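Below, a portion of the complex is reproduced, with chain positions unchanged.
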Amino acid sequence: MGASDIYKVGVYGASGYAGQDLIEILLRHPQVEVIFATSNTYSGEAIPNSDLQYIPHDDAPLSDVDAVFLALPHKASAVVAAQALAVGVKVIDLSADFRLDTPERYEQWYKVPHPHPELLPTPYGLPEINRANIRGVNLVATPGCYPTTTLLGLYPLLKAHALAQHAPIIVDAKSGVSGAGRSPKPNLHFVEVFGNLSPYSAGRSHRHVGEIEQEIAKINGNVGTLIFTPHLVPVDRGLMASIYVTLNDDVDSSHAQGLYEEIYDTEPLVRVLPAGQQATLRHAVRKNSCTISLTPVTENYLHITSVTDNLRKGAASQAVQNFNLMMNITETTGLL
Amino acid sequence: MGASDIYKVGVYGASGYAGQDLIEILLRHPQVEVIFATSNTYSGEAIPNSDLQYIPHDDAPLSDVDAVFLALPHKASAVVAAQALAVGVKVIDLSADFRLDTPERYEQWYKVPHPHPELLPTPYGLPEINRANIRGVNLVATPGCYPTTTLLGLYPLLKAHALAQHAPIIVDAKSGVSGAGRSPKPNLHFVEVFGNLSPYSAGRSHRHVGEIEQEIAKINGNVGTLIFTPHLVPVDRGLMASIYVTLNDDVDSSHAQGLYEEIYDTEPLVRVLPAGQQATLRHAVRKNSCTISLTPVTENYLHITSVTDNLRKGAASQAVQNFNLMMNITETTGLL
């Protein structure tokens, strides 16, 4: 594998919202040829802007491709991943199946036994934090929108051991509706969302709490409790994590700007706004990057706004970023 | 029955969008006591702003009430209507079951045999056009949003025999999403509707075409073809019918304003805007009335905009207006 090869790929679960964005990105990727795209619900339908049709999952010619992207529900995803790996096909998984490091933790949050515990732990596919462990591997767990946006918003502070040990990390998150998937549900009906704002899975009950804490702990074990509240907001796409933290006495909040700029200066897919500007959802929508703004509140308190497109850096484009790393091609190919 | 009595009523299908508005109106109606409200889906849940809970359809104490409102799917509605009438309970039906005058026409548009053909024809519950036939009766078919808004927009022209006989009546209709019901469906998912506009059932395929033509013919048989195109628009409620007609040589479009004002001047629930103003959705949303504006285009061509709240004058408040007529109480009780 090398810099100018063309790789054949397949996409499972291609008709969901993340799957659609994934197909769109892959069709323009200069080193990718999309061989198949599956959807049991929409099989037979044409895929926009392509000559492809959705095919049923079971008809996918797995052995014809170099890599597969799995935008499937958890539990189903692990099964296909194991099949693909068995025939030498690389796997970029977008489900929750390989994000938690142990089968016990998986069962704690997802209430089912892990289908393939022998594949754990899997490299966590957040390149800006874990790039070295993704390059060249055969299986990567791509994190979703909440963990990606939150972790990128916290990373420089975690790495600098800047957080007060006994203060909570508060994440008030606001998500566009596509984050909840394409299947019709009562709470996703237009009339229910229009003109409304709804917190859900408040406290520490959302499944992503375990995953975010796991990854925080790998960078820096001495931090306070994560308080994470997602909200459904009336936009189609985009995710904002409003993060409130207390710094320890080693760091003054006015130095945070420099800290973030230093870490992210070389990252093409993370942008730190100049001091005084606020990140808005629009900075991220339909973009493959994360945008971050920092507001020193007092010497000790810092307010961070981190935004992504939940279907791009929070799903599809991050999967392609991982794919590029796994194939040892330029990480941003097809993403700038 | 008389001017100051209190009537006991029940509502079937009370958890749908029209049902919710109906409950809201009835709870404030000075001559109504709501005895029960049914919902198979939400049975056991509390009804907002009341002490009531939804109960299953089959548990409704039909014999305890003077009248029932049926906000049920077609076919199911006729069955309950027959039961209610059999025990002397008046029925205000909001479904399609009694809107068409013959079982043949019903089967043509709804593709099933009529469950109770012996109850046809039923008075058509559009009071401004058919008031005399609604007073005191036991069963009324309340028309929905498209026919109500369209017929009120056309009525003065039809009555004045002002339409050119061989020109089409064009109705470009724009409906809020609640008009499609509360059941989750792929095309009603927030993400699908947000930022979008969609024509559907174009041409003459929408089920309400038959009903609108039937009622037009009763007023004036000599008119052209009805071309009716509904569109789904990204608002929760409200319906706009943009109507384009050709007048015959007896009437100049500049006289239409006077024609409409004359007919509707005494109607408390229809408002004709002064010449030069345009009816917007906001004129109608959360109101119990229809608002109409007229634009003479040329001597022969007239453009009419008619707006209602699809859940009020296009459903719930019109049902209550019919109820008032059936009970011989002031027609606008609880509606102004």
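Each chain carries a letter (A and B) given by its place in the written order, and its residues are counted from 1.
The definition used in the following text is that a contact is a pair of C-beta atoms (placed from the backbone, for glycine too) under 8 Å apart; a residue touches a chain by one contact, two chains touch by 3 or more.
Here the structure is a predicted model, which is why all the values come from computation and not from measurement.
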Taking the 2 displayed chains as a starting point, can you state how many identical chains form the whole complex? 4
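Convention: only the chains that are shown with their structure count from here on.
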Counting only Cα atoms for the centres, state how far chain A is from chain B in Å. 47
What part of chain A is in contact with chain B in the complex they form? 17, 177-178, 182, 184-186, 188-195, 234-237
